[in-house]
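Here the complex is missing a single protein chain, while all its other protein chains stay put.
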Amino acid sequence: MDPVTRAVLLSWEWRVEVVLPLALLGVLYVLGWRRLRRRTRSVRAAYRLANGWRLAAYLGGLAVVLLALVSPIDVLGGQFFFMHMIQHLFLVMLAPPLLMLANPLPFILWGLPEKWRRTAGGWLSTALHRKSSFRRSLRSVTGPGLVWLLYVVFLVGWHDPNLYNAALRSEFVHDVEHLSFFLPAMLYWWHVVGAGPRIHRQFGRPARMAYVIAAIPPTMFTGIAIAFAEQPIYSYYLSVPRPWNLDVLSDQRISGIIMWIPGSMMYIVAVLILAARWLRGEENKPPLPATKWATDERMAAPGLDRR
Amino acid sequence: MSVTVAERERAHVQTHSPHGAAEPSYAQRLRNNRLGLWLFVFSELFLFGGLLMSRFYLWRDPATDDIIRPELDQLLGLFSTTILLLSSVSMALAEAAASRGDRKILNAGLLITAILGIVFLGIVVGLEWQGEVSPGDGAFGAVFFGMTGLHAIHVLSGVILLLIILYNSLRGKFTTERHWGVEATAIYWHFVDVAWVFFYPALYLIGRAVHLG
Partner (left out) sequence: MEKESRVNEQNGGGYRQIIIIAVLLAILTVAEYFVAQALPSAIFLLLIALVKAALIVQFFMHVYRLWREESH
């Protein structure tokens, strides 16, 4: 194997402050999952919270975060723009949906030892009680519209040349950047998936799909702007050694395309899944009796009646 | 003992047509109108958005591909933006007054909004359009007059709408429960303001200023 490639594949940076929390969350989740599974042994598989795919989703999500922050992707992100882009996509579009689909709250709670679980549960009940003011303020601060705004502002804002270069130069700024991507993305998918704690009114089906689609334009436009730029945008990449003979402009074009196409793909996939579920739900409904749809009005102008 | 049309309407909220389908209530019609207007606003988003995109595509330095803009009077731009934002504030106050039954504030708000809109038009048409850039000036002229012209037409139609609604309000047409005309005008006017919120930095602030001619 080419020595450069081998060196690259072996350059993992096992940051303790990343690995430890992820490991802890993983352990808590697995413990909670096992406990819940034991307790709900008699429940039918389809209705069970502690099922196989949730466990896989959570562990998968944690693995994606690990890959993004600790693997060569992170190291190479300092030399290649497209690697950095892949890292961001992992943190914003791959890990959050996986983690939220797994509905971590009940599992993490159940992973705690019994006394801590009772205290935590009690605190959550008081804080998120229907009438508590904390719930009200949390609800207004994490509304879908505001979450979308935060998501766009941080995702697009960090692509300003000065800020991006600063994040590349300083590890601390880079971590702040990642957190400011990751948290709004988690909130975003929290709304889409409806994971616990459920303090917002549930999204209707078309609204949910519109919300997912609304995440596409910011990444798409930023990606297009980067892909079609004719000059290097981020001066930092001009100053680092570049293995594999990939020049800065080609690197930038690839990154723009990555942000544009795979960046939108995740949301399109989500919309398709939501649409499929909606259609399946429609299929499962019993047919309307003829008295409802065979009226004179509806037969004369189908589809134009007012509901 | 006479019963007014309004009272009769309120008493029979749902009437039945001969075919057995229920006549929609005012609330239902209001929601439909609202959705329809927002769908229209959404379609206008593509119209304005397309022009905005073309500005960023066409106004480029041919040598360095930097984003450039024509030299425009900064203070005039800031002033016209402020006028339009203030007109949105007066419109919002007018709409709030309509739902509270504050007739005086409603009428004053509508009038002030219309006046501010006319002032804005005066600044754009009377001052900004008399500058160096002319509509035939290639990409610069086309985009500048396209953007400001499309926006100005919307401001003009908004002002006409405001005056019509003001006239209706003076005739006592609106109640605290039924003032769709005011709400619709407000949504339209605020949309026109939102378009300018994006057009102002695009025209006056973003990119290197380039002297034409």
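Order as written gives the chain letters A and B; numbering starts at 1 within each chain.
Quick note on the criterion: a residue touches a chain if its C-beta (ideal position, glycine included) is under 8 Å from a C-beta of that chain, and two chains touch if they have at least 3 such contacts.
Computed from a predicted model, the values in this text were never measured in an experiment.
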Residue of A:156, A:173 or A:214 in touch with the missing chain, whole complex considered: A:156
Footprint of the hidden chain on chain B, which residues? 26-27, 30, 34-35, 38, 67, 74, 78, 81-82, 85-86, 88-89, 91-93, 96, 99-100, 176-179, 186-187, 190-191, 193-194, 197-198, 200-201, 204-208
Contacts from chain A to the absent chain lie at residues 145, 149, 152-153, 156-157, 159-162, 204, 207
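Just so it is clear, only the chains that are shown with their structure count from here on.
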Per the C-alpha centroid definition, the whole-Å distance linking chain A and chain B comes out as 36
Of all residues in chain A, those that touch chain B in their complex: 229-231, 295-297, 305-306
In the complex with chain A, residue positions of chain B that touch it: 19-21, 24, 28, 32, 64-65
